[in-house]
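Yeah, one chain of the complex is gone here, protein chain that is, but the others are all in their spots.
In order of appearance the chains are A and B, and numbering begins at 1 in each one.
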Amino acid sequence: MTQKKSYRLSELASHLGLKLVGDESCEISGLGTLANAEKGQLSFLSSPSYVDQLSGCRASAVILSEKFISRWDGNALLSESPYVAFAHASKLFVETKVPAPGVHPSAVVADDVNVPESASIGPNAVVESGVQLGERVVVASSCHIGANAVLGDGSVLKPNVTLYHGVRLGRNVVIHSGAVIGADGFGYAFDGERSIKIHQLGAVLIGDDVEIGAGTTIDRGAIDDTVIEQGVKIDNQVQIGHNCRIGEHTVICGCTAIAGSAVIGKYCVLGGATGVVGHIEIADGVQVSAMSLVDRTIKEAGVYSSGTGFMKTAQWKRSTIRFRELDSIARRLKELEKKTDTE
Amino acid sequence: MTQKKSYRLSELASHLGLKLVGDESCEISGLGTLANAEKGQLSFLSSPSYVDQLSGCRASAVILSEKFISRWDGNALLSESPYVAFAHASKLFVETKVPAPGVHPSAVVADDVNVPESASIGPNAVVESGVQLGERVVVASSCHIGANAVLGDGSVLKPNVTLYHGVRLGRNVVIHSGAVIGADGFGYAFDGERSIKIHQLGAVLIGDDVEIGAGTTIDRGAIDDTVIEQGVKIDNQVQIGHNCRIGEHTVICGCTAIAGSAVIGKYCVLGGATGVVGHIEIADGVQVSAMSLVDRTIKEAGVYSSGTGFMKTAQWKRSTIRFRELDSIARRLKELEKKTDTE
Partner (left out) sequence: MTQKKSYRLSELASHLGLKLVGDESCEISGLGTLANAEKGQLSFLSSPSYVDQLSGCRASAVILSEKFISRWDGNALLSESPYVAFAHASKLFVETKVPAPGVHPSAVVADDVNVPESASIGPNAVVESGVQLGERVVVASSCHIGANAVLGDGSVLKPNVTLYHGVRLGRNVVIHSGAVIGADGFGYAFDGERSIKIHQLGAVLIGDDVEIGAGTTIDRGAIDDTVIEQGVKIDNQVQIGHNCRIGEHTVICGCTAIAGSAVIGKYCVLGGATGVVGHIEIADGVQVSAMSLVDRTIKEAGVYSSGTGFMKTAQWKRSTIRFRELDSIARRLKELEKKTDTE
C-alpha cells in the first residue's frame, strides 16, 4: 500500500536546488529532527539556537546555512532558508498513495455531473446535481458535495467533508475531515417574542492553495459571499462566520472563532483560540497571540494580546477580586498624588 | 436545479403584510444591502445609523420605517421592524430545492421504521431500529439516526449529522452538518488510579423550532435528560454538556462551551466563545459578551463580561505582570491613604 521512499543525496540536492557538501551517493530514506534523527535520515538546522545539537546528531545529512558548516562534519545541503528547504523536502517522503482515478461504485453522483478521467470519487461520496469538478480532484469517502458547488483543479477533500450547495473552491484547495463549508450563517431578527431566521442566500468562495483543517466550519454569506483569499491556511476547529473576508496568505491557528462580517487583512497570523468579534477590520500584517479577544478594529500592523497570564489559583482569586476595583484604585491613587503634591 | 425567484413588489407587500409606496409592478429578484444592492433587488434600512446610505442606494425598493420615507425617493415597503420584515422576505429567495420525498436506494433503514410518504431519506443515511420519523422530515446524506430516536414533523438534518440512540427532536428542528447530538456526557469517577466511566443513561430532548449549527455537540444526560427548550438558536461548534437545560428562545453564539448541569434561562444571549462552568444557573434575559467566562451563578438580567481587552503585546506583558501584584497594590494603596489621612 505505502512505498518506502529513498533518494540519493545528490537527487535531493538537485530537486531542492541546494549545494551539496560531502557524499553524493549517500542514501536518504526519511527525515528526522537534529535530536532524534537516525542514520539514513536527513535533518535540518532551522534556527541558530539549535546549533549545539549538531555535535551529537546522527543524521546522514543536514540542511543548514553555509555559516554553520564549520560546526558539522557530516554531509550537508546548504540553504539560507533551511526550514523552507525542509518543507520542500518533506513532500518527497509522503507515504500515502494518491487515490486511483475513477468513481467508486458506491458513490452517488448526479447524472448531470461531468467527472474528469483524472478525478477520484471515493466510496459512499455524494455529488449533487450541477457540481463542477476540476482535473485531478479527490473527493474521499463519505464526502457530501452540495448542488452547484465548484471544485477547482487539484482540490482534495479528505473523508467526511461537507460542502453545502454553491460553495466554490479554487485550485489546489485541501480540506480535512469533518470540515463543513457553507452551512447557514447565524442570522436571526428578533421580533420581540422569537428569532426569525434570515435565510442565508450568499455562498462561500475559497481561493487557490487554501488549506482548511479538520472540523473547521466556514458559513455561507447572508446576501453576499464569505470569502477566503488565496494562500490562506486554516487550522482545525476554526469557525468563520458569514460574510467574513480573510486576506491572502493569512494563517489562522486552531480553535479560533471569527464572528460575522469581520474583515481580516493579508499576511496576518491569528494565534490559537483567538476570538474576533463581528463587523471589525484587522489591518495587513497583524499578529494576535493565543486566546486573545479582538473586540475592535486594528488599524496598524503589530503584535497584539489580551488576557491576564496564568498563575496559582489562590493568587489569581485575589487578583480577580481587585480587578473589579481597578477603576477605584486608579482614582484613589490620583487623589493621593494630588494630596501629596500640594503638601 | 435551482430556480431564480422573482416577485412583483405588490406580491411581496401582500406576503409580508406591509404598505407599499411606489410602483406596484416593480419586479424584485433578490435581496441586497443598502451599499451593494443592484437594480431589481430589495434592500432594507435596519438601523437609523445607515440612513445616509439611502441616498446612493441602487435597490429597486427598500423596506424602511415610515419616518425615513422622506429620505428615499424610490419604491418602499413600510415596516416598523424592517429587519424582521427582511428576515421574512429572505425566505422567499432561497434557491435550494427541498429534497424530493422518498428513501434513496443506498440508505439503510431498519425494517421496523415507518417512513412517511412526505419524508426524504438521503443517500447513505442510516436509520436504526425503533426510530420514529414525523411528516416531511429530511434526513440528508450520510446522517446516522440511532435506535429509538424521534424526529418531529418538519425536522431537517443536513448531511453528516449524527443522532445517538434515544435523542428526541420536536417539530421543525434544523441541525447542520457535522453536529453530534446525544454522545456520552463526560462523566468519570476517579478511583485513585484511573477514571471509571459513568455510563450515560439519559437522553437529549430538543424542543420545537430549535436550530443547531455545524459541528455543534450536545451530550446526553447522565441519568436525567439534557434539555434544549423551544425556539433556542445555537451557532456552530458550540458544546453543551450533559444535563444542561437551555431556556426557550435563548441564542448561543459560535464556539461557546457550556459545562455539565448548567441551567440557562429564557431569552438569554451568550456571545461567541463564551465559557459557562458546570452546576450554575443563569437568570432569564442575561446577555454575556464574547469570550467571557461565567464561573458563578447570575441571578439578575443584565449584561456581563470578562477579560482584559486586547492591546499591543509589549504593553500587555507589563500589565499581566502587574495583574499578579494587584492585591498587593490595593493593600499598599490603602495603607498610604491611611498614612496620608493621619498626617
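Heads up, the rule we're going with is that contacts are C-beta pairs under 8 Å (C-beta built on N, C-alpha and C of every residue); 3 or more make two chains touch, one makes a residue touch a chain.
Just so you know, these numbers come straight off a predicted model, no measurement behind them.
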Which residue among B:33, B:46, B:124 or B:250 touches the omitted chain?
B:124
If the hidden chain were put back, which of B:16, B:198 or B:263 would touch it?
B:198
Contact residue for the chain not shown (choose from A:24, A:52, A:112 or A:337)
A:337
The listed residue (A:60, A:75, A:160 or A:243) that touches the chain absent from the view is A:160
The one of A:58, A:71 or A:88 in touch with the missing chain is A:88
In subunit B, positions touching the absent partner:
106, 108, 124, 126, 128-130, 142, 144, 146-148, 160, 162, 164-166, 178-180, 183-184, 186-191, 193-201, 215, 217, 219, 222-224, 237, 239, 241, 255, 257, 259, 273, 275, 277, 288-289, 292-295, 302-309, 311, 315, 318-319, 321-323, 325-326, 329, 332-333, 336, 339-340, 343
Those residues of subunit A that touch the unshown chain are 1-2, 30-33, 36, 81, 83-84, 86-88, 90-91, 93-97, 104, 106, 122-124, 140-142, 158-160, 176-178, 209, 211, 213-215, 231, 233, 235-237, 249, 251, 253-255, 272-273, 290-291, 307-314, 316-317, 320-321, 323-324, 326-327, 329-330, 333, 336-337, 340, 343
